[in-house]
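For this view, one protein chain was removed and the others were kept in their places.
Chain lettering (A and B) follows the sequence in which the chains are written, and residue indices restart at 1 in each chain.
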Amino acid sequence: MLSRSLVLRLCAAAPLAFALAACSSNASTASSSAAQAPAGNAVKIGIDLPLSGADSSVGRSTLNGMLLAIEQANAKGLPGGVTLQPDQLDDAVQGVHSPQQGVANARTFISDDGVLVMLGPYNSNVAAAQIPVTNAAGLAQISASTVSDGLTLGDDAKNLRRANPTTNTFFRVSTTDSRQGAAAARFARQLGKKTVYIIDDNETYGLDLANVFEKDFTQLGGTVIGHDHIDKGTQDFKALLTKIAATKPDLIFYGGTTSTGAGLIRQQMFDVGLGNTAFMGGDGIPDIATVAGPRADGTYYTVAAPNADKLLSARQFVRDYEARFHEPIGPYSANAYAATQVAIAAIAAATKENGGKVPTRAQVLAQIAKTNALSTPIGPVGFDAGGDVLEPVVSLYTIKNGQPVFISQQSVSK
Amino acid sequence: MVYAIAAIVIAFAVAIDRVRTKRTKLLLLAGLAVLLAVAPRLGGSDASVNALVDIGIYVVLALGLNVVVGFAGLLDLGYAAFFAIGAYTYAMLASPQFGLHLPFWVLLFLAAALASLCGIVLGAPTLRLRGDYLAIVTLGFGEIVPQVFQNLTKYTGGPNGIGALDVPTFFGIPFGQSALPYYYVTLAAIALTLLLTNNLRASRLGRAWMAIREDQLAAAHAGIDTTRSKLAAFALGASFSGFAGVIFAAKLSLVSPDLFQFQVSVLVVSMLVLGGMGNIPGVVVGAVLLGLLNGTVLPQLDTIATDVLHVHADLTQASFLIYGVILVGLMLFRPEGLLPDRERRAEMHAAPNEVV
Partner (left out) sequence: MHEFLAQLVNGISLGGIYALIAIGYTMVYGIAELINFAHGDVYTLGTFVALAIFGALGISGELHGIALVVDSGLALIGAAVCCGLIGMAMERLAYRRLRNAPRLAPLITAIGVSFILQNLMQLWKGSAPIPFPAVLPNPRFDLGPVSITAQQIAVVALAVAAMFALQIVVTRTRTGAAMRAVAQDRQAASLMGVDVDRTIAITFLIAGLLAGVGGFVSGVYYQSTWFLNGFSAGLKAFTAAVLGGIGNIAGAMLGGFLIGIIESFATWLIGGQWSNVTVFAILILVLVLKPSGLLGERVPEKV
């Protein structure tokens, strides 16, 4: 009996729901354009990051960098009385960052007329899926952390932009794997290392970085003894390190992040007699001491920014961040802040150009592309035609007593 | 719009499940088909159409897995592997990767065939295993396949995967970046899957599966070739997954190994169990509910918290928790699924250990 009445109710509900669908969709398109027109000054910034699951901590600290920049800009006020409104969506599904969800989120932003620019994503393969969609729609996106070369360089990038080949919508303040890997190889040679054993985490960022390092280190006259990849979720690296110990390298280079293995590898090096061997990585491991503790000392790493001690904006940013969120900055918080600064500056400039009215996506995009020497916590930011940072600088740090110590920096081009 | 369409589909599925006569069922189904066909025309953004396609692909996957788990009773925990095989087939044969550009429509069926071949290769040596041993073998296969795609960097692009896949065309007209063409392709795929699985269920093979599911020994004694029937279930189930993989890859324009992890297999199994294993309307309901939850509700938790609940909480951080509580709660509330299979329901209530 109960089930029969359920059926009836549901059958009755179906057309109703359908009517609702029709109205609500009309209403939503109406309201979003309405939100833009009468209020006249609200601009949404879409944010796509992994906010749940395995990447949630790093996703959250990246988000915080963005939110801080938006809050500060709103407090200071923008031309035309524009107020910025962050709209963040999670691109992790069942705890794993998902290109599929990233595209769904990008389309959500595109469908919302109030969104003028999008920040993110965090992962390179999410970006590779999003770029064709944002390119076709003409929505600018700025990423704080993606590193894969193919997003901005060469035929790969051209293929991603095939819907609209003359327009580039993808920008990033992070440095490509090829620039960073090359810089790391030069640093390693400058440190006098002759032989290296390379390990990578077999993920987008780590594998590409390690491959570039391998190529450049060899070109600079060094010897690569071996190159191994690890499986995700590995906790025990003793088998791999035992094998490496037998080859006695000057340096172990790790392509990957602290969480995919750098911390544990550094720690377990001591268990197989490799404690005194140098260990080096890229900008995925500045937080290595959080896992390896005192054993992190002596680790080298590169960061794609000028010496942070000399950069006023960097110190100011760290102070502001810690005051606002009561926790230390994450690995990409400063990048995220810089990416958001770019977006905000572009919105401000486009508003002015538009006579104090809320600009269009195309106007904002044009301003982002014109960004030049904008002062940020990671140094001055401007973009080349492909969407990469102009005149990038890579710095080398080491860890002493758990603290980062600057060693040297170099400019890198493609 | 996504919510409303999902509600409509669920309402129709429940109605189709409850009505007795075949004619009414067909009428309802035709009504639903018409509604869904015109739905995108009545407004609704590209984003909602895209979300519906994502849910639709889950529906195809769930219906396909239902053949293996629901009809034949073989627990498959590595179904995402076949999905990966389908998607990579499209990616390798229709992209700049090898400069091959085979047509989408051909690859749809080629991928289905390839996936079912893989199903046979995996199934042939392992199908004599007892229930849960089979589960772990399929789980192992599900772990191996994406890892192999990840490791063979030269051919598969490694962890980066393959991007910029060909945009399908329909009689020379390219699909473009809109989600709408994929919506209709997915609708057609669902219709085809429904037709095929429903016919399979009523076929000789379908009855053999049910006999095996209930009592393998008795089925064998009754003259059913159990190994062959099981293999058929495996191969057919896999083919739907391969089919869905092509649509998925073409729409996303990218494949990468992390799209086909264990979580995907688990998600599809959850859809079956939650909806009602073996029962086609139930499976559709399960797929729509969990697809909606994962693709639309959970990613927007922060927005929902502020806009709807008017609280400033970091709900996204707890999205796993919310999902877990929903799974456990629904299972405790309806252990046999939301719309259980009628024959199974009868069994359950006749089961002697119901007394304990």
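As a working rule, a residue touches a chain if its C-beta (ideal position, glycine included) is under 8 Å from a C-beta of that chain, and two chains touch if they have at least 3 such contacts.
What you are looking at is a predicted structure, and each value in this text was computed from that prediction instead of being measured.
Colleague: Consider the whole complex, including the chain that is not shown, and state which of B:L180, B:L200, B:V297 or B:M331 touches that chain.
Modeller: Within the whole complex, the residue contacting the unshown chain is B:M331.
Colleague: Which residue from B:V106, B:I144, B:A191 or B:L309 sits in contact with the chain not drawn here?
Modeller: Of the listed residues, the one touching the omitted chain is B:I144.
Colleague: Which residue among A:P79, A:G95 or A:G298 touches the omitted chain?
Modeller: Per the contact definition at the top, the residue touching the missing chain is A:G95.
Colleague: Footprint of the hidden chain on chain A, which residues?
Modeller: Residue positions of chain A that touch the missing chain: 53-58, 95, 199, 202, 228-236, 238-240, 242-243, 246, 258-259, 263-264, 267-268, 271, 287, 290-293.
Colleague: In the full complex, which bits of chain B touch the chain not displayed? Write them out.
Modeller: 69, 75, 125-126, 128-133, 135-137, 139-141, 143-144, 147-148, 150-151, 215-217, 262, 266, 269-270, 272-274, 277, 317-321, 323-328, 331-332, 335-337, 344, 348, 351, 353-354, 356
Here is the rule we use: only the chains that are shown with their structure count from here on.
Colleague: How big is the gap, in whole Å, between where the Cα atoms of chain A centre and where those of chain B centre?
Modeller: Their C-alpha centroids are separated by 32 Å.
Colleague: Flag every residue of chain B that touches chain A in the complex, lowest number first.
Modeller: Against chain A, chain B makes touches at 1, 4-5, 7-8, 10-12, 14-15, 18-19, 35, 39, 42-48, 50-51, 54, 96, 147, 150-151, 153, 158-161, 163-164, 176-177, 179, 248, 252-254, 256, 258-259, 261, 263-264, 266-267, 294-295, 298-303, 316-320, 323.
Colleague: Okay, in this complex, where on chain A does chain B touch?
Modeller: Per the touch definition, chain A meets chain B at residues 3-4, 6-7, 10-11, 13-14, 17-18, 20-22, 24-26, 28-29, 51-53, 56, 60, 87-91, 93-101, 103-105, 107-112, 124-125, 128-129, 132-133, 136-137, 148, 150, 155-156, 159-160, 162-163, 202-204, 207-208, 229, 231.
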